[in-house]
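As you look at this complex, bear in mind that one protein chain is not there, while each of the others sits in place.
Chain IDs A, B and C follow the sequence of writing; residue 1 opens each chain.
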Amino acid sequence: MYRITSQPIEVEEVTKKVIRPEAGAVVNFIGTVREFTKGKKTLSLQYEAYPEMAEKQLKKIGDEIKENWPDAVTAITHRTGKLAISDIAVVIAVSTPHRKDAYLANEYAIERIKQIVPIWKKEYWEDGEEWIGDQLEKTPYSNGEPGEVKPS
Amino acid sequence: MYRITSQPIEVEEVTKKVIRPEAGAVVNFIGTVREFTKGKKTLSLQYEAYPEMAEKQLKKIGDEIKENWPDAVTAITHRTGKLAISDIAVVIAVSTPHRKDAYLANEYAIERIKQIVPIWKKEYWEDGEEWIGDQLEKTPYSNGEPGEVKPS
Amino acid sequence: MIHIQCFAHLREQTGQDTITLDQTSLSVAELLAELSARYAIETESLMVAINEEYAAPEDRVSEKDRVALIPPVSGG
Partner (left out) sequence: MIHIQCFAHLREQTGQDTITLDQTSLSVAELLAELSARYAIETESLMVAINEEYAAPEDRVSEKDRVALIPPVSGG
């Protein structure tokens, strides 16, 4: 249910993992590579992961969702390697009996991915490249582990 | 972008319609046939549509989303005919530059579908069958057209 | 003559896809009253669509229009 892969992600495949008779709703989040961020043109992206730990952390997010929304089932696949504009970087699928929970749990998942999953993004622009990080301005050892940071 | 079909819906196909360089997020809602509703076991469902009007109303929902979230692009496919448990009845895909809007606009779309799109569901149970309707307890000609009813 | 499309339980209840009325022009309210009188149709919760748009009770229906009865919807 929680996978890091260097291959293109198929939305259908991740979705199918969570479809089940008890569920009436699936919400997917699909993160794609956007061309412009704050006016700056991205040419491509590279994602690097610490795969063993990343999959553990994805599972942890699924467990957290289970605690908050006991009827939810979650599947997450994140891609690594070089990605072009519009390529899919991540697919999160959450199924629930009723739709409201699926939206909430799904949004929780993407917030948490950006906090605790060891995956890094390198942006390639026309005039350079840079590893992106610390967007959330975490101060790791002052607030305890990022697992304790609650999503905004 | 707005389609009524008697064929199985492919999530990937609907998703691809909204993926574009300006978007960094796609949120899908996938409605599937749930086996139990309030303890009652559903065997299958049948959806019937007034297809020409349903597609017009789906487009209207897309237009309303454009008004509220100008950067959003929406695609909706709804299936008709006989569906088994876990079959996909509807897929809504919304892409936006930033994810928050995609969740909100998507949820708006499903609420509106349940209000204004001429599609009807017949439930088949072990002990009978029934056309479902009026779940929202609309009083059509007292509040004006359902187009004016705001989602809760 | 005005042709009125029926869907879902209305189609099953009336036993027809299309109801035909002799009139050439009438208001939505009149149309519903007519149907209520002729068929055992509960018109309280019905909407009428003219040319694929929801119509108001005072809107008029003529022979050229595509008319349909819209019971409470349950898609999604």
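Throughout what follows, a residue touches a chain if its C-beta (ideal position, glycine included) is under 8 Å from a C-beta of that chain, and two chains touch if they have at least 3 such contacts.
Note that this is a predicted model, so its numbers are computed, not measured.
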{"item": "Touch partners, limited to displayed chains, of the chain removed from view", "value": "A"}
{"item": "From A:Lys16, A:Lys66 or A:Lys121, residue that would touch the chain that is not displayed", "value": "A:Lys121"}
{"item": "Residue touching the undisplayed chain, where the options are A:Arg34, A:His78 or A:Arg99", "value": "A:His78"}
{"item": "Residues of chain A in contact with the chain not shown", "value": "31, 47-50, 52-54, 56, 78, 89-90, 110, 113-122, 131-136, 138-141, 144-147"}
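Everything below uses one rule, namely that only the chains that are shown with their structure count from here on.
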{"item": "Whole-Å gap between the CA centroids of chain A and chain B", "value": "25"}
{"item": "Geometric centre distance via CA averages, chain C-chain A, whole Å", "value": "49"}
{"item": "Touching two or more other chains - residue numbers and ranges from chain B", "value": "31, 110"}
{"item": "Where chain C touches two or more other chains at once, by residue number", "value": "none"}
